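What you see is the complex with one protein chain gone and the rest in place.
Chain IDs A and B follow the sequence of writing; residue 1 opens each chain.
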Amino acid sequence: MFGFIGSRLLQAVPVLLVVGFIAFALFDYVGDPVSILLGQDHTEAQRVALVQQLGLDQPFFVQYARFLWTALHGNFGISYRLAQPVSSLIAERLPATLELAITASVLAFAIGVPMGVYTGIHRNTLLSRLFMIVSLVGVSLPTFLLGILLILLFAVWLGWLPSFGRGPVVHLGGWWTTGFTSWAGIRSLILPAITLGMFQMTLIMRLVRAEMLEVLRTDYIKFARARGLTNRAINFGHALKNTLVPVITIMGLQFGGIVAFSLVTETVFQWPGMGLLLVQSVAVADIPVMSAYLLLIALVFVLINLVVDLLYYAVDPRLRVRR
Amino acid sequence: MPLLDVRDLTVEFPTRRGTLRALDRVSFSIESGEILGVVGESGAGKSLTGAAIVGLLERPGRIASGEIRLDGQRIDNLAPEPLRRIRGRRIGTIFQDPLTTLNPLYTIGRQLTETMQTHMRLTDAEARRKAIGWLDRVGIPAAAQRIDAYPHEFSGGQRQRVVIALALCAEPALVIADEPTTALDVSIQAQIITLLKNLTRDHGTAVMLVTHDMGVIAETADRVAVMYAGRIVEIGPVAAVIRQPAHPYTDGLMASIPSLEHRVDRLRQIDGAMPRLDAIPAGCRFHPRCPRVFARCHKEQPELLPAGATNAACWLHANG
Partner (left out) sequence: MMLARAWNSDLAYSFRTSPVAVASAAIALVLIIAAAFAPLLAPHDPMDVASLSLLDSFKPPVGMADADWSNPLGTDNQGRDVLSAIMYGMRISLLVGLLSVLFAIVVGVAIGLLAGYAGGVIDSILMRIADVQLTFPSILTALLVDGVITAALPRTMREALQIYVIIFAIGISLWPNFARTVRGSTLVERNKDYVLAARVIGVPSWRIMLNHVLPNVIGPVMVIGTLGLGLAIIAEATLSFLGVGLPPTQPSLGTLIRFGDDFLFSGEWWVSVFPGLALILMVLAINLLGDWLRDALNPRLR
């Protein structure tokens, strides 16, 4: 078991090194950091001093190693745009993004799976067709547009929910901030979470439906019927459990998608998270923030893949013996 | 009163190109504790008959007419819920391929106890004890330990033993065994058939044994029904059907089986192939391939007629 986790972590190292390399190449070679940092007016002496200070006169691999070493210590340099350490900028915004992304995932899963099971079992009912139409619209509706339409309906016209920001937040344990402690904070989360979770929800629904259709045709489901098991036991016990393996994979991959799309949602709702930071940084080519974000996302993906592997292990006994 | 009585069972599949009749007025019965073999080529309607009896026809197939009675009670027109209570409890089913019939994600113990507890009032401990008993009876060594193993940890033959335990564990009066040995190694086939025969004899369970293997039928069954293109063409005691087949198709079927007892120089085979469901010939369905065909066979479809010790659907026996 621990050997399994260990080997998975070891496999992740090269991925992180490669992404780190890309991030480093970005950091040092795109957009001439020296002139960006110094601005228009500077002397040659200032320039040389900065080059030395940044270590830009060092050989390539020394620079790479230094970059990795400082990154490992959570130091990603200074944002060109905000003139603050990137690490503290990100740490400030990480809780907002994670809170939004996790709420959206839970929402997508909790609604998408039952809808998928229902449409898989009852293929031709009216409700099934309605769900399929909803899912089609969900796939075709760009996230930012959904956000705008929700704002128009629930914030501008009906005035029920706030349209931007996180509402009041409370500091927990030093650096974590949460909006869950107040009703206003939760209300602020509703529209962004729906916006972000919609695409994932329809994806999960379609996937669960397709897998259910596949599984319901298998011999072991027919045999379960022939043994007189109840529909409930067959659909939710035997069939659903067998659809979980692919669903877990997609969920894992999609959590990355959720983090990515959170930058769109955060822009629409002015949600003070990492995504908004990234978009603002891309607009002005703020390379240190972009490379730090890239590394962080890679790390998130590696961790998610690990969790997915562990969940497989829990769901499918066939994987347990092979090791 | 027979345990199972099937009268004029007709199964149809509505398709875009018209309705296909997959079973046409099939009638037979099974007595308590009796083993009825059902033979025929693939597509003759053997498995379909079994599926129709337990109400598990695949859509869009449906029973168009006829009656199925279990202990005198009609079961072909039951609502889904009462029918479900019959499946497993009064009619067990054994499938062909043990590699795909067991749910890979549940232990065999869980699948056994689940089946028993669906149909009988048992505490978890009682169900587990009975499950171990069943595994023991079907010949799984160290049953008490293996009960918590997953299907992939068993060999194909062992898995079919588990499937047999699952089919019998709620003590049904009838078991429909659909090609129970076809997917297994030849060396294991005989063991499984013997196991099935002994277990059902001990419990007084009747068996409808669907197979295309005449050898298995000869060893196991009391009576045999021969199916061709959705109809029963001959039915009677095994010995009589094998020694003196009354239908030319049965005759051909028997002659195509190699025998150890009397050496034949050549195995005969039946020319042609069974017709597709959308191209069933008029008159007797077998007449295009029949070596003894005559005028009447082209026009009229024969019903089962007494023919010596058996019944055969063949005009050769019309004068009787």
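In this section, contacts are C-beta pairs under 8 Å (C-beta built on N, C-alpha and C of every residue); 3 or more make two chains touch, one makes a residue touch a chain.
Since this is a predicted model, take the numbers as computed values, not measurements.
Student: Quick one: which shown chains sit in contact with the chain that's not drawn?
Tutor: A
Student: Touching the left-out chain: which of A:10, A:45, A:126 or A:156?
Tutor: A:156
Student: Given the contact definition stated above, which residue among A:131, A:223, A:271 or A:301 touches the chain not shown here?
Tutor: Checking the options A:131, A:223, A:271 or A:301, the one contacting the hidden chain is A:301.
Student: Which residue numbers on chain A touch the omitted chain?
Tutor: 15, 26, 30-31, 136-137, 139-145, 148-149, 151-152, 156, 163, 253, 256-257, 259-261, 263-264, 267-268, 278-279, 281-283, 285, 287, 290, 294, 297, 301
Please note the rule applied: only the chains that are shown with their structure count from here on.
Student: Any idea how many Å lie between the Cα centroids of chain A and chain B?
Tutor: 54
Student: Once bound in the complex, which stretches of chain A touch chain B?
Tutor: Result: residues 218-220, 222-231, 233, 238, 241-242, 315-318, 321 of chain A touch chain B.
Student: Quick one: which bits of chain B touch chain A in the complex? Just the residue numbers, please.
Tutor: Residue list for chain B touching chain A: 54, 56, 84-89, 92-93, 95, 97, 100-107, 114-115, 118-119, 150, 152-153, 163, 166-167, 170.
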